[in-house]
Structures are given as structure tokens and as C-alpha cells.
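Removed from the display is one protein chain of the complex; every other protein chain stays in position.
Take a look at chain A:
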Amino acid sequence: MKIHEYQARNLFRKYGIPVPDGVVCHSVEEVEKNVPNDEKLRVVKAQVHVGGRGKAGGVKLAKTKAEAVEKAGQILGMDIKGLTVEKVLVADAVDIEKEFYVGLINDRNTKSITLMASAEGGVEIEEVARVSPEKIIKMSIDPVMGLMDWQAREVALQLFDDPKQMRKAAAIFVKLYQLYKETDSSLAEINPLVLTPDKQVLAIDGKMNFDDNALYRQSEILSMREATEDEQKEIAANEKGLSYIKLDGNIGCMVNGAGLAMATMDMIKLYGGEPANFLDIGGSSNPQKVVDAMNILLSDSNVKAVMINIFGGITRCDDVARGLVAALKNIETEIPIVVRLSGTNAKEGLEIIREYGLPNVSTMKEAAQKAIELSQK
């Protein structure tokens, strides 16, 4: 789960990480009401769940309150990479002497949380990581001991020459780790962390993601969820026991198991088609799940054909076939459907599908080819 920058800033504040003052506004009127009438330099930032806001024109400087109102008016409602801006953060702009990157991540390789920091902060951090990975300092954190002060100092010492600033930064690393650990975060970034000319160390922009598996014990974090339209679809699918990700193609896929679902998408692409989605219905042959899955697939107007690919393991294919037929009787659609069943009781399953009158095939490859052919009619 993702949260917005302003929400990450609130969490930073709560854990004692210094951030510049700012207010979040949903409308121009709110900017009028909440921004003080002074000559302070401010920055108006779009709050959307996507990177590259600055380049898209979603971040603007304002020298006066009137300018803040004007810039907010330009940014609110703007489309950034397919997302509509519904909120802006109006924050005090700060003078920057130096920018740094700080991040925490769940590291697959060390099987622990890793602290990363770099003196090359700012928007190009991914490029830095790609071109000169040696410029990223990494510190693996023992899950039992947590980030120890000396570790935080060891990293900070490589970024700051002045001992006072170094200690300020080290304290921020430790606080960020506490926040990360206590909220079951899966990514926490301060980018940039800045040194101001008056030698303050401040978090200017923050990004946090959270482990979906741990949301059941993170009610405060869960209450911050503001999902986009596509994400809402994905969440609704999740609540029905389905895993769904919308893509841009025109062949809807329904598969049991995530790996097989990916392999099915690959197969469609390999033979010249474009998958419309990733959809894993999991291990159950419950007809309701199939109905829910079909409804999700068919709600995507791009879908021109549907490919159902089931490998029966513990799940029996004849059960799945009966579920499918029950489901299809409740759905009215003109969209052609190709069914492939294999594994346990596939023969019986295919017989049921054949009786119902759907095209059915025995291999993934044939199913993909057939679905592509039908999608082009």
C-alpha cells in the first residue's frame, strides 16, 4: 500500500523527523483559507501516487499567497501519468546547501532491512544507482537488534563532515527506522534530505510503502489509504480472493496461480497478442469466484476475448468446469471465451465445457493462439 507525500510527512513529524511547515489543500478555496498572507517562498506540490511529478509540471514555486493560489489552481485537476491531481501540498520552500538520499527497504538478498544513503540526493537517484552504485552506502540491519546508533553514525559520517550535522542526520536515520519497523513499512525514502545554509537537516520529500500482508495489524496506516481508480479495482478483487492487475491489451486472462498467470500473459504476447490483465483466481473452484473474476474482466471495455487457463492440482478440473458453467449462465456477454483445462480430471472437465458449447483446447499454447485469433475478429 502506498501513501501520499503529505501523509509520509505527517508520520515523519510524529516520529520527530524535522520537515518544513506545510498544509494539504483539496481546492483553491482551501489554499485561500489555510495559507498565511505573507511573502514567504512556498512550493505547491501535486499529491499523486506516481513519480516524476516535477517534470510533469506538478511542482511549482510561489513567492506570495496570491501566487500559491494561482499555482494550486493550475495543478489541481491536472493529469499526471493518467492520474488526476485532487490535492496539493503547500509547503515552505527552504534554501538548500546540499541534498542527500536516505532510504530503507526490505532487502531480499540479506533477508533484512537495509539502510541506504547517498550524497547524490535528488530526482536522479535511480540513475546514480544504475551508473555508479558505489555512491550508494548500504547498511544491513539486524532484525533483532534494530538499527544501532553506531551504524547510523557510520553511514552519516560518510555524508557529513561537521560532527553536529552528522549527529542530526544519524538521529534521523534511527527515527526513520523506528517508523519503518513499527508501521510494517516496505519502503521509506527521504529524497531529498537537505542541509540548509543555516545548518539544519530537514526532510523535504518523503515516500512510504507498506507491506500489504501486515495491514491487518496497522489500522492507523490502513486508514490513510487513498486508492486510485485502478487500485480500487485491485483492492476490490483482493477482497474477493482474486489478485488483479489491469494492463493495456485486449485479451482478458483468468488463471489459477500467479506464476501460471504470468506465464499465460507471456504466451499471449509470444504469439502476437496483448494481455488485458493479470488475474489469479487462486486455488478454489468456487463458482462465485469465477463469476466475480468474469465480471472484473468484462468491466474492462478493451477486452475482446477471454482466455481461461486452469491447471488442476488439488483442485479438480471437473469442479472448475462446473463452476465455470454455473458462472457463465449468470453472465450475458458477446465476448468469446476460450477454456483450457489440464491436470486432475481434465478430461471430465473438458467434456462439461464442450457440452456447454465453448471452444476448448488442451494446451496453453493452443488456448493463447485461439484467443488471439478470436480477439482479432
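Methods note: contacts are C-beta pairs under 8 Å (C-beta built on N, C-alpha and C of every residue); 3 or more make two chains touch, one makes a residue touch a chain; residues count from 1.
In the analysis below, contacts and distances are computed from a predicted model.
*Asks:* Name the omitted chain as UniProt records it, choosing among "Hydrogenase-4 component F", "Spore germination protein KB", "Succinate--CoA ligase [ADP-forming] subunit alpha" or "Sugar ABC transporter permease".
*Replies:* "Succinate--CoA ligase [ADP-forming] subunit alpha"
*Asks:* Can you work out which residue in A:Gln200, A:Gln288 or A:Thr344 touches the chain that's missing from view?
*Replies:* A:Thr344
*Asks:* Touching the left-out chain: which of A:Gln151, A:Ser186, A:Asn250 or A:Ser375?
*Replies:* Reading the full complex, the residue touching the unseen chain is A:Ser186.
*Asks:* Sort through A:Val48, A:Ile204 or A:Ile268 and give me the one touching the missing partner chain.
*Replies:* Considering the complete complex, A:Ile268 is the one touching the chain left out.
*Asks:* Among the options A:Asp79, A:Asp142, A:Asp162 or A:Glu355, which residue touches the chain absent from this view?
*Replies:* Candidates A:Asp79, A:Asp142, A:Asp162 or A:Glu355; residue touching the omitted chain: A:Asp142.
*Asks:* Which is it among A:Ile125, A:Ala170 or A:Val339 that touches the chain not included here?
*Replies:* Considering the complete complex, A:Ile125 is the one touching the chain left out.
*Asks:* Touching the hidden chain in the full complex, which residues of chain A are there? Just list them.
*Replies:* Chain A touches the chain not shown through residues 51, 103-109, 111-114, 116, 125-126, 129-130, 133, 136, 138, 142-144, 181, 184, 186-187, 189, 191, 207, 209, 211, 213-214, 216-217, 245, 247, 255-260, 262-263, 265-270, 275, 278, 311-314, 342-344, 363-365.
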